[in-house]
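Below: one structure, written as structure tokens.
Excluded from the complex is one protein chain; the other protein chains are retained at their positions.
Here is chain A:
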Amino acid sequence: MRYLPLSDADRGEMLARIGVSSIDELFADIPAKMRMEAPADLPRAQGELEVERILGRMAARNIAASSVPFFVGAGAYKHHVPATVDHLIQRSEFLTSYTPYQPEIAQGTLQYLFEFQTQVAQLTGMDVANASMYDGSTGTAEAVLMAHRVTRRRKAVLSGGLHPHYAEVVRTLSRLAGDEVVTLAPDVSAGEDLLAAIDDTVSCIVVQTPDFFGNLRDLRAVAEKAHAHGALLIAVFTEVVSLGLVTPPGEMGADIVVGEGQSIGNALSFGGPYVGLFATRQKYVRQMPGRLCGETVDAEGRRGFVLTLSTREQHIRRDKATSNICTNSGLCCLAFTIHMTLLGQTGLARLARINHANAVKLADRLAAVPGVTVLNGTFFNEFTMKLPKPAADVVEALAGKGVLGGVPVSRLLPGAGLDDLLVVASTEVNTDEDRAAFIEALKEVL
């Protein structure tokens, strides 16, 4: 087996050195009747070529985003990732390193985490960010728990524009922890009365912008009322590229900003691994979940970085920790940091403008298709349209014509009476030809 360096001769010598006559003696603590006599009933070892064939055949059964006109978003977005990113994250010293518990030989990881934290803080308009969560959805659930710790209340209010999966993750964790959650009705047109939901019993209000249906939300009034009642505003995003063009939540009074960073540096990868971004105000730092990297000096006075404030974490505080998170999204953070470094604010803002321009073009052309109504007053690179037929059927029919045309709202919100709604995203990857193919196919299937 190509991955195992020991030869049978080595094994024999080593057993002798240990002083046992067979490998089974080393497994003697396993009760004899529980020991497997033979390997499990599964295929035997195979060479690279065979494994490539098996997995290649599975991969070929999927339609790759780059191979078709592609307009699917709703929490994960198809963007172009520069070749440099994928090369660098495969450097052995990044790929095969561990959580930087030994900082003297992990300055590479620690420095990029420090850079990542700074980039996320700048983007969101917040004071500090952590070294990542698993993804936007779990980050949102952790933000709610953090708000409960800060306010010593246990009731969260979720906007009807929050991504339905995110809302479900929050509800699941809250139910398990015995906390209360109020979920407002799905809000297609950003018309819900968030202010009415805030009172002195509420720990936090969770609002996504751009929201699940694509609408941009002005959070200032919500922040003001939340603060007046001692509650926190948690601002959520699923499309981090939007922050290149729209007012960051930090400038609108958010106390915690949390979201999905996949769009920058990371592949779609059927839903994971992704990278959760998590930022807050300086005064709440010690209530934050997750790892934090901080600056310090070494014994010779040179600048260096270490993991810090770990008294919040499970390996020190155990059942009193702020979260149970341990492994996070290290390499996805690195991909994010590299891509963001290549972009800089100049490239990011331009990328965001291209996304917005493409979405505007697409929305205008779709709105001209008979029977189609675009519902959004505002949007960034994603919007919702109403169709004369169930959106799930339309999407299947479009796929049959080689166009991946969006996400039916009913897939995430079944039984909500929103079966005719389709969420459509457009990024820099879409061309005029893609748009023409979409319009053409849509006209045929409607």
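The rule we apply is simple: a residue touches a chain if its C-beta (ideal position, glycine included) is under 8 Å from a C-beta of that chain, and two chains touch if they have at least 3 such contacts; residues count from 1.
Assume contacts and distances are computed from a predicted model.
Trainee: Could you check which of "NADPH-dependent 2,4-dienoyl-CoA reductase/sulfur reductase-like enzyme", "glycine dehydrogenase (aminomethyl-transferring)", "Putative integral membrane protein (TIGR02587 family)" or "Hydrogenase maturation factor HoxQ" matches the UniProt name for the chain that's left out?
Mentor: "glycine dehydrogenase (aminomethyl-transferring)"
Trainee: Looking at A:157, A:334, A:366 or A:385, which residue reaches the missing chain?
Mentor: In the full complex, the listed residue that touches the missing chain is A:334.
Trainee: Which one, A:245, A:372 or A:387, makes contact with the chain that was left out?
Mentor: That would be A:245, which touches the missing chain.
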